[in-house]
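One structure below.
All protein chains but one are shown in place.
For clarity, chains are labelled A, B and C in written order, and residue numbers in each chain start from 1.
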Amino acid sequence: MVMQFHSDNAAQVHPRVGEAMRDADALNMGYDGGALTARLDEAMSALFGADCAVLWAATGTAANCLALAAMVRLEGGAICHREAHIEVDEGGAPGFLPHGAKLMLADVEHAKLAPDAVRALIDPIRDDVYQVQPRALSVTQASEYGCAYRPQESRALSGLCRERGLGFHIDGARFANAVAFVGCHPRAACEGADALSFGMVKNGAMNAEAIAFFDPGKADRIHHLRKRAGHLQSKGRFLAARILAMIDGDLRLDNARKANAAALQLACNAPDRLLRPVEANELFLRLSDAERAALREKGFGFHDWGHDAAWIVTAWDTREDHVEAFAAALAAL
Amino acid sequence: MVMQFHSDNAAQVHPRVGEAMRDADALNMGYDGGALTARLDEAMSALFGADCAVLWAATGTAANCLALAAMVRLEGGAICHREAHIEVDEGGAPGFLPHGAKLMLADVEHAKLAPDAVRALIDPIRDDVYQVQPRALSVTQASEYGCAYRPQESRALSGLCRERGLGFHIDGARFANAVAFVGCHPRAACEGADALSFGMVKNGAMNAEAIAFFDPGKADRIHHLRKRAGHLQSKGRFLAARILAMIDGDLRLDNARKANAAALQLACNAPDRLLRPVEANELFLRLSDAERAALREKGFGFHDWGHDAAWIVTAWDTREDHVEAFAAALAAL
Amino acid sequence: MVMQFHSDNAAQVHPRVGEAMRDADALNMGYDGGALTARLDEAMSALFGADCAVLWAATGTAANCLALAAMVRLEGGAICHREAHIEVDEGGAPGFLPHGAKLMLADVEHAKLAPDAVRALIDPIRDDVYQVQPRALSVTQASEYGCAYRPQESRALSGLCRERGLGFHIDGARFANAVAFVGCHPRAACEGADALSFGMVKNGAMNAEAIAFFDPGKADRIHHLRKRAGHLQSKGRFLAARILAMIDGDLRLDNARKANAAALQLACNAPDRLLRPVEANELFLRLSDAERAALREKGFGFHDWGHDAAWIVTAWDTREDHVEAFAAALAAL
Partner (left out) sequence: MVMQFHSDNAAQVHPRVGEAMRDADALNMGYDGGALTARLDEAMSALFGADCAVLWAATGTAANCLALAAMVRLEGGAICHREAHIEVDEGGAPGFLPHGAKLMLADVEHAKLAPDAVRALIDPIRDDVYQVQPRALSVTQASEYGCAYRPQESRALSGLCRERGLGFHIDGARFANAVAFVGCHPRAACEGADALSFGMVKNGAMNAEAIAFFDPGKADRIHHLRKRAGHLQSKGRFLAARILAMIDGDLRLDNARKANAAALQLACNAPDRLLRPVEANELFLRLSDAERAALREKGFGFHDWGHDAAWIVTAWDTREDHVEAFAAALAAL
């Protein structure tokens, strides 16, 4: 059996999510009008200490694109990092769902954007109809390299967004991991954001992500677009139930802490191999072909990262004995 | 407590679907590459006795639109009934997901299309660039009025489609109910169709529908479009598991038979009120304002249908005592 | 040689439009920034006695779709007559350019919509995400059957639009013909409209139509969409020049009067054959197969209209001797 360090997408569903679905099954509400879906706004507003309107969606791609669609109008584009998930791994969805939104790519270390990089990208753009106008900024928390934005970093970005008339979107596929690492209030980890794609699936939920609009009025048209894009599920009570289970009792945070701790344990056993700071549940380790082959021989599963490195991901359910074995194997290389 | 006859969308999830999800949770496969998803092709091909390529999707709207996208090219439109779900209740999705496909509306009794009606619609269309060219025919099995296409009817439509170069799509939101009523082989109930949106949710599954392409080559591009539309779910093994549970041991058929039987029992107690033949799990009953109010007073929940009628839907889990009570109440009016 | 009564699209370019192009050629301005384009706003505002922002476009289809895009948001659709040009003859453009706008079809005699017909169409639409929400009304002035809206009719429609939150668009492919027939101020012929596709090509211009936004703020985003749709022409000064030539000295009105007069002369010679009132430059005449064949034998060119009628169109440049000959031939039938 392979000891899995491939992806937190492959993690198991947390038992409390399963229980929540069974409870929801007792309810007979149909469609989207149900009490559980209605509770999402309340639960998220309490969590963030700020009014928000919440929509569930089946995928992170849908969540990101629906959020961007609320910001990027007919003429617009969205700024993101050149290795952002929306640019690299969403099959062109951001150019399709929000009606042709163009992504405008910035390049910064650790895939973390800062105001200077954003300014450098948008300052040369002429305010005319020939050039796509920037209308949104999308950053990933934690970043594609597993690095977390600190509150002051999010604040600085949102300040720039206000100044330049950009919507501020956070792709929080691993938002709970970032919050757990930074140790801040959840709103501080997305301070000033207009919309957050709040990731649940990688963190122990099943087939459900949340989009939180901190400007609730922005959500209205997105309800329509969600339907038009085929993303409004009947029996939506189950998506709501899964998300609520993750929020109740800070399950999302507990799960994230477990995944982060496993990543940290591995990092501590291979400190000289770290290509990126480990601030969530991902590691990028310098490992030669031979070393990767040796580790796989011993039963550890993970992705290559280019020619001389590996991309290792932990999850809430990564087994402790697997982590210990992997840590030992890394230390022994 | 209301006795629900509103919608099969609100029905419970069948316990075997729940079990299948728990079994799937033991598997660690990530994304779409998993063994369960791979088994869908095989399971559906066996069911239909014909090679088919299967994609899961979260919603019937997505299933319908992805199927149509495989047929309707840049210039095209799809023929459907003027009360078809894709025309009336999908928020404009068919005009959005398949890149602006226009729906071309035919009008026939019981929302069941026949070759004559289709010919009458397309014959006047000039073969030029000013008029949208028909490229697909989409019918609903069972129809929006709960009426089932017989094998010879499906065969006749598919013959016309071949003759006129139309793709043939079946929206099978209640496909199992139609098969159960007609009592035929599943392929006979969609004979000649190029793609079937095979409904699972209304029939006891959870958040998963299947698209079966009977020309497997047509599915390739749709895999890409499914991702681009944000419909490729990670942890997709759960969608596959839910669908497989519905197919295994003919659960879908058992469930459909229960729902149909409940509808039939109601119909038998109100034969003079039937506005449509009852050939699946829906009834359209002539009921005055006062009668509807009286029934609701007694605890029965259902939708109005215009001013003088009710739309009543049964499901696999409609309770027998509720059916008996409703039947008695109808008979007593 | 055929005496042409096929289409005003085939008419010649008026000499003054040719002169205006030659004058414009002396100017060296590039792109869209030129003085001529800038003069459009002023010239149209003067013509209508109301502030308006004007964009040129190459085609009526583009003009109509760009205007609708300003009104129909993500969730929306536009109401039009079931035989409207945007529904029947624009190749699906309204479903494509404004991002999937659905057309919602009303049916009224002479293709002229009235508030009652619009209300009948939209009243049953539920305010939910399943049904496309009406966001605009588009009528054609003169209608597809050559009938003109009177000021009070336009006023009544715009009143309904205000009441129901609909944008009001007029497809004025033959707007000048309607104004000439009604004999009113141009603004009265489009009273209350938010945007007018002001047709120039059928009336003697070359490859240029105008979109007038009576709420100038609505035009801003459309400038971007026009570019994104590939409709911003370099050397745009020529389009501006062609439009200005049509406005200067009421050329558009003179041309329309000539075309209308020719149609009227034909109508007076076949009063018992008229299927529609003749209120612009189109005639729909009851003519049997044999009669149509006989007329064609004599050299008259025109379109069939179904099996027992002909569709006859006059233009600003229809020759008087041709009209007299055709009138005589009709009278002699």
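Heads up, the rule we're going with is that contacts are C-beta pairs under 8 Å (C-beta built on N, C-alpha and C of every residue); 3 or more make two chains touch, one makes a residue touch a chain.
Predicted model, so just to flag it, every value in this text is computed and none were measured.
**Student:** Have a look at B:R228, B:R273 or B:H322 and name the one touching the chain we're not showing.
**Tutor:** B:R228
**Student:** Which listed residue (B:A11, B:A24, B:A69 or B:A189) would be found touching the missing chain in the intact complex?
**Tutor:** B:A69
**Student:** At which residues does chain A meet the chain that is not included here?
**Tutor:** On the chain A side, contact with the omitted chain comes from 75, 77, 88-92, 95-96, 99-102, 129-132.
**Student:** Which chain C residues would touch the chain omitted from the figure, given the whole complex?
**Tutor:** Residue positions of chain C that touch the missing chain: 4, 6-7, 9-13, 18, 21-22, 25-26, 28-31, 57-62, 65-66, 90-93, 96-97, 201-202, 206-207, 224, 227-235, 238-239.
**Student:** List the chain B residues touching the unshown chain?
**Tutor:** Chain B touches the missing chain through residues 32, 69, 73-75, 99-100, 129-130, 133, 221-228, 232.
Keep this in mind: only the chains that are shown with their structure count from here on.
**Student:** Report back the single chain whose CA centre is most distant from the CA centre of chain C.
**Tutor:** A
**Student:** Quick one: chain A and chain C, Cα centre-to-centre, how many Å?
**Tutor:** For chain A versus chain C, the centre distance works out to 50 Å.
**Student:** With chain centres taken as the means of their Cα atoms, state the distance from chain A to chain B in Å.
**Tutor:** Their C-alpha centroids are separated by 34 Å.
**Student:** Which residues does chain B have that touch at least 2 chains other than itself?
**Tutor:** Residues 90-92, 96.
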